[in-house]
Each structure stands twice: as structure tokens, then as C-alpha cells.
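Missing here: one protein chain of the complex. Every other protein chain is in place.
Take a look at chain A:
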């Protein structure tokens, strides 16, 4: 705000307050798009955790970013124990996939466990007391901080050393832009996971219970749905997806394992959920992909990596103002009859 006020007086002498770099924006348009889709798939996976919990509890689980980062730590230690290091290991494809799947499973279990624990320790006592939503929100913030700074006290402020899982190899060439196998792996794997969850929610008995609770908890309970179990299940699935996202994120950003590494990512994932329509699983995917691409555009247009974050926040504020129900609307239970 201050800079806007001061702009008039400064333009004559100083450097530009904000500069546009249209040339490199045009130059890197396609590579930005594809890379943005990769990031977007990761956002979408995390966004699922927000959107499902919101659908069932009408609660923004602020601490979900910490669920993610716990998964990332579990992944890091598993990979380190498996012998991954600062340079890519020389493994054959099957051994590599085996190791990565193992690490991902550990991360998923850790993240799922912490999500369920969180529900048990922080949120359930409040639900018992029928606490107001403000109390839930403050608890969520408190939990987010408690986990973040517990990790800080344990691991210190610096990121963990980078672990390289494999060296990305060029795969295709589209519009003169090389696409790496890493990007394809992340995008496809994330997509598959989300399709699985979507099908689970839409096709299975448990999924039907989940949708029922999202639509009307009281009636669902009368119809014999165990609400508590559905809530735990929701947190568990969200945690699993966050743990899986940890693998892809560390694959993409090897130095991303840090005590507060989940925070901004969490906000972006939440923005993605809101963009697509919070409570809507497919919306989370759409919102994630869009946000990933937009963030990358912003980054090259304004010429600084931190602009991705600003874009995420601006998109969040913008979408809430113009269309608070998001692009696809709220539909975990509500719209789908």
C-alpha cells in the first residue's frame, strides 16, 4: 500500500516499483504451462485434504499443511535410509519404483496418522462441546503452529539436505518445449490418485456415507451412517493424499523439506480448493491445475519467484470476492443429488 502512495514521487529518480517482463513471459509460455501443470497436480492433491474436510465438517483445516510436512519428513527419512543422497542413485527402473513406492507409503501412513491424531486431539473435543466455528479455527491455527514449531525445535530452521530421486530425462517435445519424464510421472500419478479418490467417494458404500454426512450430518446419522467414523475417514484420506503429494513435491523441489515448508504450499492448496469450489473434489483438481499455471505465469511476468505466492493470494481473494462458491461450486454433498 505504501508504495502506491509513494509512487508518484519516486518514478522520476528511482528504479521501477514493479516491472513487467513480457518478453520472457512469451518466451517461456509453454514451458511455464507444462511446469505449472506439474505443480498444479501437487496443489490439487493437497487441496483434496482441505476440500474433503471442509465438505464434511465445514472446517478449514489450517493444520493440513503440517500434515503434509510431516509426510514430507517421513518421506525424507525413508529415502535417506534407503540410500538416496544428493546425487541420483544408479538404480534400475524397478528398484527405483519399488523404493519410491515404499517411501510414498510410509509418508502416506505418517501423514494419515497425524491427520487422524489431529482430529482426535484437537477437533473432537470441540465437536463434543458444540464449540463455535471461531474456536475450531483458532484451534486449527494453534495446531498448525504447534506441529510446525515442534518440528522446528527438533530439526532446526534449515531445510533438510536435498535428495535426488532420479535424473529427469527428456521425454517429448511439444511446441519447442522439452517435457521431462519427471513432470509426466508427477502429473499422471497425481491424476490417478485423484481419480481413485473420486471413484471411491462416488461409487463405494463408505463414499456414499461420506457424501451423506457432507450433505446433512443429522439425517445421515439417522440413516445409520456413523458420523464419527466418516470424519476419521475423511481426515485419513486427506492425510494419505498429502503424504503422496509429499513424494511428488520432494521429487520436484528436493530442498523443500523444512519445518515451515508446508505453510505457503498449504495456502496455495487451499486457494486451489476455493478456486475450484471448496467441497468439490473435481474442483480441487481444476483449481490446482489453474493455480499452478497462473503462478508460473506470474513468476516470469514479474520476474521473481515469490510472485507465484502473490498470485496465489490474489487469485484467492479475487475468486472469493467474485464467486465465493468457486468455479464448479460446492458439491461434495450439496449439488449432487
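Just so we're on the same page, contacts are C-beta pairs under 8 Å (C-beta built on N, C-alpha and C of every residue); 3 or more make two chains touch, one makes a residue touch a chain; residues count from 1.
Basically, contacts and distances are computed from a predicted model.
Asks: Pick from "Cation:acetate symporter ActP", "Na(+) H(+) antiporter subunit D", "D-galactarate dehydratase" or "Amino acid/amide ABC transporter membrane protein 2 (HAAT family)" the UniProt protein name of the chain that isn't shown here.
Replies: "Amino acid/amide ABC transporter membrane protein 2 (HAAT family)"
Asks: Return the single residue from A:138, A:188 or A:223 that touches the missing chain.
Replies: Residue touching the absent chain, from the options given: A:138.
Asks: Touching the hidden chain in the complete assembly: which of A:187, A:263 or A:297 does that?
Replies: A:263
Asks: Suppose we count only contacts with the excluded chain; which residues of chain A make the list?
Replies: The missing chain touches chain A at positions 1-3, 5-6, 9-10, 13-18, 59-60, 121-122, 125-126, 129-139, 141-150, 152-153, 263-264, 267, 270-271, 274, 302, 304, 306-307, 309-310, 313-314, 316-317, 320-321, 324.
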